[in-house]
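The complex appears here minus one protein chain, its other protein chains still in place.
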Amino acid sequence: MKLYEYLAKGIFRTEGIPLPEGGVAQTPEEALAIAKDIGYPVAIKSQVLAGGRGKAGGIAFANNEMEVINESARILGSELKGLRVGQVLIEEKLKIDKEYYVSITVDNFIKKPIILASSQGGVDIEDVSEEYIVKKVVDMEVGVYPYLGREIARKMGIKGELMNQFSSLVIKMYDLFRKYEAELVEINPLVRSGDKLIALDARLNVDDDALYRHQDLPRIVEGEEWEIKAKALGLSYVQLDGDIAVMANGAGITMATLDLLAIFGGKPANFLDAGGGAAVEPMAKALSLLNDTKPKVIFINIFGGITRCDDVARAIIEVRKSTDFSAPLVIRLTGTREEEAIQLLQENSLSAYKSMEEAARKAVALSKPSSGCSGGR
Amino acid sequence: MKLYEYLAKGIFRTEGIPLPEGGVAQTPEEALAIAKDIGYPVAIKSQVLAGGRGKAGGIAFANNEMEVINESARILGSELKGLRVGQVLIEEKLKIDKEYYVSITVDNFIKKPIILASSQGGVDIEDVSEEYIVKKVVDMEVGVYPYLGREIARKMGIKGELMNQFSSLVIKMYDLFRKYEAELVEINPLVRSGDKLIALDARLNVDDDALYRHQDLPRIVEGEEWEIKAKALGLSYVQLDGDIAVMANGAGITMATLDLLAIFGGKPANFLDAGGGAAVEPMAKALSLLNDTKPKVIFINIFGGITRCDDVARAIIEVRKSTDFSAPLVIRLTGTREEEAIQLLQENSLSAYKSMEEAARKAVALSKPSSGCSGGR
Amino acid sequence: MAILINKDTRVVVQGITGKQGSFHTREMVNYGTNIVAGVTPGRGGMEIEGITVYDTVAEAVEQRQADASVIFVPAPLAKEAAFEAIYAGIKTIVIVTEHIPFHDTLQIISYTQKNGVVQIGPNTFGICSAGQAKIGIPPNSIFTPGPVGVVSRSGTLTYEIVSNLSTRGIGQTTCLGLGGDRVVGLSFVDILKMFEKDNETRAVVLVGEIGGRQEEDAAIYIKSMTKPVVGYIAGKSAPPGKRMGHAGAIIERGAGGFNSKVESLKQAGVKVAEIPSQVADYIADLLK
Partner (left out) sequence: MAILINKDTRVVVQGITGKQGSFHTREMVNYGTNIVAGVTPGRGGMEIEGITVYDTVAEAVEQRQADASVIFVPAPLAKEAAFEAIYAGIKTIVIVTEHIPFHDTLQIISYTQKNGVVQIGPNTFGICSAGQAKIGIPPNSIFTPGPVGVVSRSGTLTYEIVSNLSTRGIGQTTCLGLGGDRVVGLSFVDILKMFEKDNETRAVVLVGEIGGRQEEDAAIYIKSMTKPVVGYIAGKSAPPGKRMGHAGAIIERGAGGFNSKVESLKQAGVKVAEIPSQVADYIADLLK
């Protein structure tokens, strides 16, 4: 889960990380009130979960009341990278003497936390040449001590008193990383303004699987309409731009199903992983959701392992009872309790494929304008 | 630093360790008020920093008001193992179904924390046969998890729900051990009373060197008169029962000096380690303190390393200016700035030995009734 | 021979009294796995599917000489379960549990690495040495003993491919799921090395997916292998920047993307199947 900049900054502030003064506003009037408190000039920053806001016009500066009203009005309610801006962060505009980058994440290969830092901040870290990036792996049993911060500072060319400021900052970032079980804690840019290091931006991405231990955090819902609905049902769902709705069991096989449809010339409408051992009820809900997205074809691809094919059949039959399927169903079922499932389907005038590829070909065929026949084999 | 039982229990309680109800009293009237709150029978426990209070008569039980008054009056103000009893802990007297032992300390050889536990509690753990003692070393980087507590419980014969209680208790003890940088966290006996495990006694010894990080803890002063005075001066001092006052620099050489005096037939009055690099002022204070103890002889044995012999000479001369030495001084000085020191002493009509053994023989001779001559060579 | 487990492996089931734990214990026993004990704290003395339950893993090791463990406990308890197994001296741990907090997994991995423990998972279907023993949750019916080693990042997709192999009469030595999480105990390279050394394994199937750089690392090692490898990578049609279920399946800025993986493998001499059923075709050709 990604936190909005202003939420991340709220947490950074409680940890004692130096930040610009500021406040969050939902209307130009609120923005103005905050700006008055801070004094001019101010920065007006759109609060959306996307990078590169500056280039996209999501960050503005204002030197007086008129500019605050105009710019915050422009940004609030606008769309930035497909995301509606509901809030702006109003902050003092600092004098920037130098921009740095610093983050803590995990190196998936080494399987340990890693601190990344650079003297070339304010830009996308991927665009920074390797020689300007300092990397330090953290042993979780040891943690981060000031010397590690000083060592990073040294390699970034930060000296003297700033070295200690940087070191203290890195320790606080690591404390946040651990305390909030973060996937990413990032400051970009970290700026030197006079003799102070200040976090101009703040990112905090928290592990979804650990959220249950962080009841104090707000729950940020991200994504498009169907993704949010699917997430509320506990499903792993990604919206795509095709017309064949897909449900499979397991992330790998769901991806393979999408690939197969694409290879056969079809266009998948979504990724929906019903999971490894879903029962009748969740599966029925998933199917209803797919139906609601009004695809041209619904393709169900189940290899029964823990998932029992008869449960899948029951889920299909249950949904059919309460809803009309708006699109033809293509069903592929094999594995655990396959025969019981086939019988159940037949009793309800449905049929299923045994082969994933045959089924995929059929789904693609049904999605094409030329073919107008109804579901089933 | 050892904490009184009632203080240790206060800390145990904040950690959630189950304890008998109770309160601390300085007078029989206070004791009575607490007993009334709790209900009879109650235990009356002397609060002194010594083990084996029960055998020594420092623990009593009372079934009614009269007994509370009488027993608390008897214990309060009495002497227990040479220690005055200033406070009693009044506690509910529990039904005891079984007594266990559990502690966390450090194994000096393995150099790691160790959990010791036994199904034979309530007695001195040294008297328990090895086969009844469960030992588990703790990796500080891993810490203590419930499985470790369960594993210890299993080996102690604790099963079912009690196993979980025990496991949770051990985790809390370890948390205290780390939080308070303890040398020892001990519960003896830990009792089973019905279906509950309850800490009947509580010990918490905190590392003196870590006390600066624990401003919340009271400072318990322990020891005899001169020891307390010496401690206030920051000196390492132990009262002994002889008549030759000793000051040396370093624990090892101070012990060796005492041994030498004893071997030569003398009786050291104290152990006083002036430390490795003491300056004039602290050394003068130490010397004044020794003089105040009114020994027969004062023996100063300094091997100058970081300690400079001329500083020692200056300290001696300074003390002589303001105080009369009540006893002859025997001085041994060698090492760093030896010559300057000898000259300083000579200017002040003092002299020093170069050999530790010669000096020790002299000090012993001076301490004998037959010899009446004054200090110096 | 197979790798990592065989019919003599003595398995303790952690979380045996739970719904998943008891169901899969029965399935593992049915497959022939030598399940010697179960552990559920506070339930010591019970029996589940004919297996004695102990309070601690240490007791299971002491009483029943367990040397491998499979963890079915809920995600919030998984770290402790893994730590307990390591503490008790278990040398192979299969963590089936999914949705374990990421920082917990990091700590588990750190601890298994320091203790030289083989950690399979988390979020893995487990491991099966065909005809000998299965530790985990894949359907018993799909495996057949034979000469092919299978290593994968996903569950059901692997069942699909293994099932294809078995249907065509191509058996397996060992099939292993690394686990679907962003960080897991073992890598493709770890397992490829074992297959390379295993006398019975004649060819290897590698089932990868987008995200991470594991497949690219595997390709480097495969260049030095004497045994042929057939690959399949899922996620060809996944749009960049979207999560596809597994925490691992994130494509960001091209790194770890489909093409990078397929090209690396092809350059290492791997035959990469375009659709899952081709894997069995390629393997059949190689074993002719």
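Which chain is which? They are A, B and C, in the order written, and residues in each are numbered from 1.
Keep this in mind: contacts are C-beta pairs under 8 Å (C-beta built on N, C-alpha and C of every residue); 3 or more make two chains touch, one makes a residue touch a chain.
Every value quoted in this text rests on a predicted model; they were computed, and no experiment measured them.
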| Considering the full assembly, with which of the depicted chains is the omitted chain in contact? | A, B
| Of A:2, A:74, A:112 or A:154, which sits in contact with the chain we cannot see? | A:154
| task | Write down which of B:40, B:61, B:132 or B:303 is the residue touching the left-out chain. | result | B:303
| remark: Touch assignment to the omitted chain, from B:106, B:280 or B:365, lands on B:106
| task | Go through subunit B and note every residue touching the omitted chain. | result | 106, 108-109, 111-113, 126, 139-141, 178, 181, 183, 207, 209-210, 212-213, 236, 238, 240, 248-256, 258-263, 268, 271, 273, 276-277, 303-307, 334-336, 355-357
| note | Note that subunit A touches the chain not displayed via residues 142, 145-148, 150-151, 154, 159-161, 163-164
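What we mean here is this: only the chains that are shown with their structure count from here on.
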| message | Just the number, please: Cα centre separation of subunit A and subunit C in whole Å. | response | 27
| query | At what distance in angstrom does the C-alpha mean of subunit B lie from that of subunit A? | reply | 58
| field | Inter-centroid spacing, subunit C versus subunit B (mean Cα positions, whole Å) | value | 56
| message | Give me the residue numbers in subunit A that touch at least two other chains, ranges are fine. | response | 141
| task | Note the residues in subunit C that touch 2 or more other chains, in rising order. | result | none
